[in-house]
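Apart from one protein chain that is not included, each protein chain of the complex appears where it belongs.
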Amino acid sequence: MESLIEELKTKIIAGFNLEGVTPADINPDEPIFGTGLELDSIDALELVAILESDYGIVITERAVADKAFASLRALAEFVAANRT
Amino acid sequence: MKDLTIHAASYLGPEGFGNDETGLRAWPAPLKENLSRGELDGLHWSLLSASDPSRFLRMDLMCRIGFMATELLAVDFDALPEARRESLGVIVESFTGSLNTDIRFAQTPRPSIFAYTLPSTVIGEICIRHRLKGPVLSLIAPDTDGANALTEAAEWLRAGDAEMVLCLGIEAINVSTAIPFPCRKLSRHTAGTARRCCWDGLKICPAKNCSSPARLGTFAESCVPCRNTLAKTNRGKLRLHNTLWNP
Partner (left out) sequence: MNKIAIAGCGVVTAAGLGMEALQRAVFSNASALQRRELLIGKTSQSVVAGFVADEITAQLRGADAAHADSRAFLFAAAALREAVKNAATILDSVPATRRGFVLSTTKANIEALDKLVRQQPVSAVAQRQIQPAFLAADLAAVFDCRGPVQCVSAACISGLSALQQGAAFIQRGIADVVFVAGVDLISQFVLSGFNSLKSLDPEGCRPFDKSRIGLSLGEGAAAIILVKRELLAAPAILLSGCGTSNDANHLTGPSRDGSGLALAIQRALAQARIAPDNIGYVNAHGTGTPYNDAMESLALRSVFGDRVPPFSSSKGIFGHTLGMAGVLETALCVAAQQNNLLPGTPRLRERDPVAPDSLLVEPRAVANLNYILKINCGFGGTNAALVLQRELP
């Protein structure tokens, strides 16, 4: 699980152009959105796109996304459970 | 264009960057390496103290260089009263448009890039940054020496459709890909070849049977014409490659 969390941190930093942010800066138990990372609604869609292309997970329900994006740890658990 | 005053002008390209007051400055050495490979992506925004780095970093190449060329003008848009900003028009002209980002998106479709597969998005970015609400126009032209945007701006100013107009001429191509696209003379050669033309200082395009100067590469220029009688356009000592500055 920890290596998946690190993997996701790297993808988020790259995918959202978070220049100057290192993996150590991201707390896996804090919400991904609505915090100091300054991510917006497009970024949420970007994360959905990354999950589809990199892990084969298709999200169609907003409620599913909200739960999976609650924190990085929640996301890692979601990915581990649903990846194809 | 006799009744047009250029209030400020800037340039950003392989040779360097600057505005009509500073003149053309060479890129710092490490960046020059990137540039010789045809990459402006590595240009650090902090060089020009962009005010909103997170917004800037989301932008694609075309928007970044258009945005930076506008910042380089050193015009304090924010100090303008709201009425002025409401009547400040923006015109962008480009030959390649969003092709650079189009190719990226076609290869790896991502929602964060999609909005940038339009040549007019740079207008949106600049208007958001400086809260400009004037008339807008986005042209794709095979002969972009800046004349198209300035001609339209002159008409807007004459008709009273705008008090000031921001004109942008942008070409943003740095995709190393085998996808061929035609140069201005309407013949074909590969993107890699075209880039070499440009970095060699605008020599003739090496593609067979093509004698046009290849102007593909990354450059942008912007200027702010206002409604006043024209004194002189050729104010700066910028070494520019087109007829924009020669009255």
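Chains here go by letter, A and B, matching the order in which they are written, and residues are numbered from 1 within each.
Definition applied: a residue touches a chain if its C-beta (ideal position, glycine included) is under 8 Å from a C-beta of that chain, and two chains touch if they have at least 3 such contacts.
Since the structure is predicted, the reported quantities are computational estimates derived from the model, not experimental observations.
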Residue touching the undisplayed chain, where the options are A:L4, A:V21, A:L45 or A:A74: A:L45
Absent chain, residues of chain B that touch it: 86, 90, 95-97, 99, 102-103, 105-107, 109-111, 114-115, 117-121, 123-125, 127-128, 130-142, 148, 155, 161, 179-182, 186, 188
Sites on chain A contacted by the missing partner chain, in the whole complex: 42, 45, 48-49, 52-53, 56, 58
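Throughout what follows, only the chains that are shown with their structure count from here on.
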Centroid distance [mean C-alpha coordinates] between chain B and chain A, Å: 35
Partner chain B, residues of chain A touching it in the complex: 15-19, 38, 42-43, 45-46, 48-49, 53
Residues of chain B that touch chain A when the two form their complex: 53-54, 57-58, 108-112, 115
